[in-house]
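Omission of a single protein chain aside, the complex is shown with its protein chains in their original locations.
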Amino acid sequence: MISITLNGEKRELDKEIDLESLIDLFSLPRKRVAVEVNHAVIRRVDWPDTAVKDGDILEVVHFVGGG
Amino acid sequence: MISITLNGEKRELDKEIDLESLIDLFSLPRKRVAVEVNHAVIRRVDWPDTAVKDGDILEVVHFVGGG
Amino acid sequence: MISITLNGEKRELDKEIDLESLIDLFSLPRKRVAVEVNHAVIRRVDWPDTAVKDGDILEVVHFVGGG
Amino acid sequence: MISITLNGEKRELDKEIDLESLIDLFSLPRKRVAVEVNHAVIRRVDWPDTAVKDGDILEVVHFVGGG
Amino acid sequence: MSDQFSLAGIIFGSRLIIGTGKYRSYDEMKAAHAASGAEMVTVAVNRVPLDGKTESFLDHLDPKMQILPNTAGCYNADHAIRTARLAREALETDWIKLEVIGDQVTLLPDNEQTLEAARVLVGEGFIVLPYFTDDLIMAKKLLDAGCPAVMPLAAPIGSGMGVQNPSNLRIMREQLPDAIIIVDAGVGVPSDAAIAMELGADAILMNTAIAEAQEPAQMATAMKLAVEAGRLGHLAGRMPKRLYASASSPIDGAIK
Amino acid sequence: MSDQFSLAGIIFGSRLIIGTGKYRSYDEMKAAHAASGAEMVTVAVNRVPLDGKTESFLDHLDPKMQILPNTAGCYNADHAIRTARLAREALETDWIKLEVIGDQVTLLPDNEQTLEAARVLVGEGFIVLPYFTDDLIMAKKLLDAGCPAVMPLAAPIGSGMGVQNPSNLRIMREQLPDAIIIVDAGVGVPSDAAIAMELGADAILMNTAIAEAQEPAQMATAMKLAVEAGRLGHLAGRMPKRLYASASSPIDGAIK
Amino acid sequence: MSDQFSLAGIIFGSRLIIGTGKYRSYDEMKAAHAASGAEMVTVAVNRVPLDGKTESFLDHLDPKMQILPNTAGCYNADHAIRTARLAREALETDWIKLEVIGDQVTLLPDNEQTLEAARVLVGEGFIVLPYFTDDLIMAKKLLDAGCPAVMPLAAPIGSGMGVQNPSNLRIMREQLPDAIIIVDAGVGVPSDAAIAMELGADAILMNTAIAEAQEPAQMATAMKLAVEAGRLGHLAGRMPKRLYASASSPIDGAIK
Partner (left out) sequence: MSDQFSLAGIIFGSRLIIGTGKYRSYDEMKAAHAASGAEMVTVAVNRVPLDGKTESFLDHLDPKMQILPNTAGCYNADHAIRTARLAREALETDWIKLEVIGDQVTLLPDNEQTLEAARVLVGEGFIVLPYFTDDLIMAKKLLDAGCPAVMPLAAPIGSGMGVQNPSNLRIMREQLPDAIIIVDAGVGVPSDAAIAMELGADAILMNTAIAEAQEPAQMATAMKLAVEAGRLGHLAGRMPKRLYASASSPIDGAIK
């Protein structure tokens, strides 16, 4: 049982998983998004090998209209 | 029985009277006012000798705040 | 011997002539010009029949660049 | 024989002297002026005890009209 | 403080002329008038109500004030001329602020009717102070007609937008160096008054900017000061304008 | 006339602070200073000439004037800091007008270096009055650094162009209601000063507008009045602006 | 690109009307005319020189251009009326740009004489396009006199100062929603033309801004685009103005 912060919201996971699986778990988009774990960007290729640990702070961003 | 227009309003008089009396009749102010009968100013001194006739158009003016 | 004012300048003519001839005499342009004699416009068709008399004031105008 | 920079200008002195004497030597004003040696302000009371050494950079300032 | 100004033979110490309309109370008006330092106020000519109830508005004015009746509310020369004659009869004054309005929405002046009325009234011996647009050529005609001064607007009456066309006032001043120019209407804040005076106006006539201020007496003082400031600024001769800087302190001589 | 203003614990009767540069003569400067009613003047720190010939400029200032030394001519934080320390030593004052210039052509401030110097000097107990651009966020940083007031420019030093960006000053006033804002540099005519005060400035610092006027003393009086006028106008609460007219005299009641 | 505009029964694709004066050469003029996309050009009526040497200026104009003769140089109604009659006789056109000037220094219009001439010429069947000041009441009189459009100035002829009084044009547009308003004279740069069109002008007449540009043809293209831009901007309905910011990007949702 671990706890993470995803886009500012607390989330509980029953166990550590890799980033790739986490994206699936929350059915987040994969196209033109980027992910940061504890303030460091994780390249797409590294998602499978990146373990999400208890207390990790994740940001998953995409693009919206702006000026 | 005559009819006049005084400051835009119709008024009935039972007979011709002089301007001096008319001012009294309507208890109009006498201080720093001016009177026009049929578009001609009537000097104060001429009020007593000015007959107000049927159909006359009178304007009696004073001063108010303005810019 | 008559004297006229043409476009503001005094000119002497040895005799009265018609307007048509005067235009020739001074070799003035005929295309898109207009003529005024004593403040009245003379239509082109009337040039031949318009006598230029002593003391006449003529204006012959054309067009130039303007705004 | 030492060399100093005083208000941006090179000056030669035949020997080390104290700041107090240097002000006299160059007959500089003493009223409402301030002195800096090698970028550090020297309080007026410390002038007599401050030795001016070879290579020292001095700034002596006063006030002028400004906005 | 500021120099005197002479209009139709009368010397005024103040270059501020103010109105008497729109005040919340007589006391507020009196306090504002006193604070303004003005020596002349405008009043409107109006029909006496027929209900017998009339108090004299004029009793609420400082007796030392010169009264300048206006022809506000007139939409043609004839009405303005008749109104001027009535004002003269009632107040025994030849002075009249001539105002012929073109429409009720903008209250913009009808220059053509104003000029016609001015010619008639001058002929009858009136001292005609005409309100008109900031139109140089019309100003010349009004002066030729015998008006002792011209009163171009800064902006529409009661708009408070300030001088909308400074070039027109500057040109009018330069082309009519000897004319008396009184900017009338449109001023909103003290700087508007100062700008008009800096442009060379001889005086300013205003009403709403003071009467509708939250604190009329305080604004009246501000306007008094602004008119003096602008006048002195005009006389003192401004520094040249530059896009680029010009050092106030020495560029050289700083420590290194 | 106008209300007092308190800066770093000192009460000033005048909201006008003026410079001492560019005058044609000492007498002209003294007359202008007296006429302005100013109680604080700025001076520049400069190298003593080595030719032995030096008269004290300060002797030409009214002894009652508070002297505000500036760091004019400094192009980085270090020079400004050293200059401030020298000024404090020489005048025994903690007050300093902090000026770090970005280049010699525009004399526009280097906000980054100014902020750095302000942080150091406040730490050394100086009363730092920083000259900077009309930048709200920088103003907040300077106040956070401990400056008792901020001094945004109206326009480049000595340009006389007047307030170039009224919106910035209005926003600064509204967003920093409790800050002391002194508009410094760029004023050319009295109306410029009035505009800055109407926008809510607490005081104005100027030099060239007075010193380079054809009649400095007269312009100094004009500026004194304009600053008071603008201040009172700000306090009095302006009338609403309208594109359209609002009659000063009654619309109805005119003769027909 | 922009919508058509109809004047006295003629449909114009371009809302830009340009002059033919002050060009350095005929070629420069022709290139500028072509680049401008204008479909109507103004020309002046002038005395034929008596030296016999005359080439026809009109031969240098694109035959497709509608020619609009003006009464420039006339100082009273009578001269303007006679000039209009001569122009009609010579060009067989009823169109006339009516211009009665008040003086030679400012070239400002004499509205009174202009109105008088307009009344006469309309009576003689002319299509009168009157140049006048930006005076709403005069505009109404000119329209009442039968002018199919009014041509208020933006600034003095050839001054290039741009729209000096935007409020007057805005008020004129709002008060005369159905009138055709052609801004004539005073435009200097493309943004001036765009401003006039955004204020609701139907078209713009200019000469000097193009003829005196360093590159007239390039400026003519710029003016063509600016008139279209301003017109479309007027039709598209501008965003609201705000003193304060309104975020273009989401305020929330940024990373923390």
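By written order: A, B, C, D, E, F and G. Residues from 1 in each chain.
Here, a residue touches a chain if its C-beta (ideal position, glycine included) is under 8 Å from a C-beta of that chain, and two chains touch if they have at least 3 such contacts.
All values derive from a computational prediction rather than experimental measurement.
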{"item": "In the full complex, displayed partners of the excluded chain", "value": "A, C, E, F, G"}
{"item": "Hidden partner interface residues of chain F, rising order", "value": "102-103, 105-106, 108-112, 115, 133, 135-138, 140-141, 155-156, 161, 164-165, 167-168, 171, 175"}
{"item": "Touch residues of chain C, complete complex, unshown partner", "value": "8, 36, 59, 61, 64-67"}
{"item": "Where the missing chain touches chain E, by residue", "value": "167, 170-171, 243-244"}
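Throughout what follows, only the chains that are shown with their structure count from here on.
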{"item": "Contacts common to chain E and chain F (chain labels)", "value": "B, D, G"}
{"item": "Contacts common to chain D and chain E (chain labels)", "value": "F"}
{"item": "Centre-of-Cα separation between chain D and chain A, whole angstrom", "value": "65"}
{"item": "Gap in Å, rounded to a whole number, between the CA centres of chain E and chain A", "value": "71"}
{"item": "Of all residues in chain F, the ones touching two or more other chains", "value": "19, 21-22, 44-47, 70, 72, 82-83, 86, 157-158, 207-208, 211, 243-244, 247-250, 253, 255-256"}
{"item": "Residue numbers of chain B (touch at least two other chains)", "value": "8, 36, 59, 61, 64-67"}
{"item": "Chains grouped in pairs wherever the two touch, ordered by label", "value": "A-G, B-E, B-F, C-G, D-E, D-F, E-F, E-G, F-G"}
